[in-house]
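What you see is the complex with one protein chain gone and the rest in place.
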Amino acid sequence: MIKTAKRYLRLYKVLIAQFFKVILQSKVDFLMGLLGFFFTQFMGIAFLYLVFQQIPSLKGWTLEQLIFIYGFAQIPRGIDHLFTDNIWMVAWRIVINGEFDRYMLRPMNVFFQVISEKLQPDALGELLVGSILVISSLVKGIVVVDFEHGLLFVVSVFAGALIYTSIKLFFASLAFWVKISGPFLQVAYEMADFAKYPTEIYAKAIRFIITWIIPFAFVAYLPASYFLGVGGFLGMNSNAVVIGIECIIAIVFWIVAYAVFHKGTMIYESAGN
Amino acid sequence: MIEVKHISKDFVSPKKYPGLKGAIKGLFSNEKVVKKAVDDISFTIKDGEIVGYIGSNGAGKSTTIKMMTGILAPTDGECLVNSINPSKQRKENAQNIGVVFGQRTQLWWDLPLSESFTILKEIYNVSDEDYKERMEFLNNVLELSEFFDRPVRTLSLGQRMRADLGAALLHNPKVLYLDEPTIGLDLVVKDNIRKAIKEINEKYQTTVILTTHDIGDIEELCSRIIIIDEGKKIYDGSLEALKDTYGTKRKVSMEVKKPEKLKNLDLAGKLGVSLKDCEMEFDKENNLLSVTFDKHKLQVPQVMNAVMDVTEVKDIQIQETELAEIVKEIYNHGLADEAV
Partner (left out) sequence: MTKKLRIYIPFASNELKRQLAYKGAFYLFIFISLFGAFIQYFLWMAIYGSTDNASLGGLTQNEMIVYVFMVYVTSSMVMITISDWVSEDVVKGMVAMNLIKPIDYRASLISRAMGQAVYRFLVPGVFIWIGLEIYKVKVLGMSVTSITNILLYLVSCIMSFLICVLFDFCFGMVAFFTTYIFGMLMAKEALMSFLTGQLIPLSFFPGIVQKVFDFLPFSSMVYTPVMIYLGKYSGSELYFVLGRQLVWVVILYVLGSIIWKQVTKRLVVLGG
């Protein structure tokens, strides 16, 4: 068991080392990608800034608080984006054109092979923006800082990343049935944008969907409001339970997504028919 | 040993309609089409055999190989590779097999070949000593060292094929599957690849299953061939037997001076054989008379003399039936009942 884990780790290291070599060879491309993502995030902030020129607060939220939520949301998103970006290729390409064959031919876990194929440097743009915004919020003193919040911050970021990965994997796996599942994945993934803002601004149905069906609220807005020490969820006042539920959701979604993926590899049809 | 027992594979796909109207119609339609790619195929392959698996495009060759390698799960039936079921014990099976798809590389496109091998060493858990020994052997046979440090995408097709073959053999698999390993290669490279396959088979008793459209591959490598058509097995036996049974025809083409004199010529009757064993064909444009006959029953001079009795002959060509022709014939007529 440990031996296997070591082997996987060793292999991952080899692959990552390769990845850095490729990045160093194409610095301009890397910077372009970084800049692209950086820009996108920056525009979101600029939008909020312009709006707050006109109003003092949004349903009781200050500009600083909204910026923290916005920034916090980028971190789990960026982590998932960095490590599992190749899942998109499963949805769009790898299944339909038969490239998935090669994963089936190797004596290693298929999911591991999929994600270890590629690291996405563009994600560093999201992580960078996220970190800058979170740190500046810390400096401004609007975030609760104590041991509990610090520990749960780390937990929440990783649980959030796992939720992202699970949602991506689930929708990408549909490709085994429908050949191209990119559009489905796109729909699900773009739902995350809803959770960049306090979800109470939305209609009830939308709030329900992004809280419980495609639970991006648990990746961004809900944990962020816990770290801000404000906002109530199900009548709880900025309670650590939010992070607990986030973890449960992460685990359940992961199990379901992985099961669907596994089932998909069983019915995989390859290409050329 | 590989045992394939009554294996079948169906593919289900949505029905497509042509044209712009069809595209709109397709949006609302839910009709399905079932295609039987492989239909109840069985065979057994012993250790150390080299078997040619042949058939026309879309006959189900690749589908069978994909089921044997664990890429596809069969719809029906079962396949055992050294008592491992590839679709159920994928990882165990993968550790024991090597696969090369001629049309698609298994290597990392942007990485130098050497790095691909480093990664494969980890993937297949090859120990340092084994790795060294294997690389030495592979270098000898496939001459990988000349392009070992170059990125895979910069390799020529022949080099890439050698690299792919090397990569498939790094972990010393018991079974090697080759799907069109010589496709698109020039004659010299083809020859090298075939030699390498032979050498590997002899040294390590590696079982080799190869699909190909190149009859040369079969003649050089395979002691046994399996022919499939429309998903069904139509021949399974030695190459010699196939040639003996179906390769008895010979063809003589003669350019004649006075074609009108041939009108009343009954060659078969004149030579005392049945019409089936001596067929005539005439190409009016080139004044070319072709006679196809059974080489066990007639000799070339007999046929020539019989024709020259009637008219003068300007030019002669004699052709032996090649395996390619035999295979073509089998595809065309389907010899299911006679051969199996």
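In order of appearance the chains are A and B, and numbering begins at 1 in each one.
The criterion applied here is as follows: contacts are C-beta pairs under 8 Å (C-beta built on N, C-alpha and C of every residue); 3 or more make two chains touch, one makes a residue touch a chain.
Please read all numbers here as calculations on a predicted model, not as lab measurements.
Which of A:14, A:180 or A:230 touches the hidden chain is settled by the complete complex: it is A:180. If you put the missing chain back, the residues of chain A touching it would be 26, 28-29, 31-37, 39-40, 42-43, 46-47, 50-51, 53-59, 122, 178, 180-184, 186-187, 190-191, 193-194, 197, 201-203, 206.
Going forward, only the chains that are shown with their structure count from here on.
The touching residues of chain B, counted against chain A in their complex, run 11, 13, 35, 37, 62-63, 66, 69-73, 87, 90-92, 94-95, 97, 99, 101, 104, 106, 108, 110-111, 115, 118-119, 122-125. Every residue of chain A that touches chain B in the complex is listed here, in rising order: 7, 10-11, 14-15, 18, 22, 98-99, 101-102, 104-109, 266-270, 272-273.
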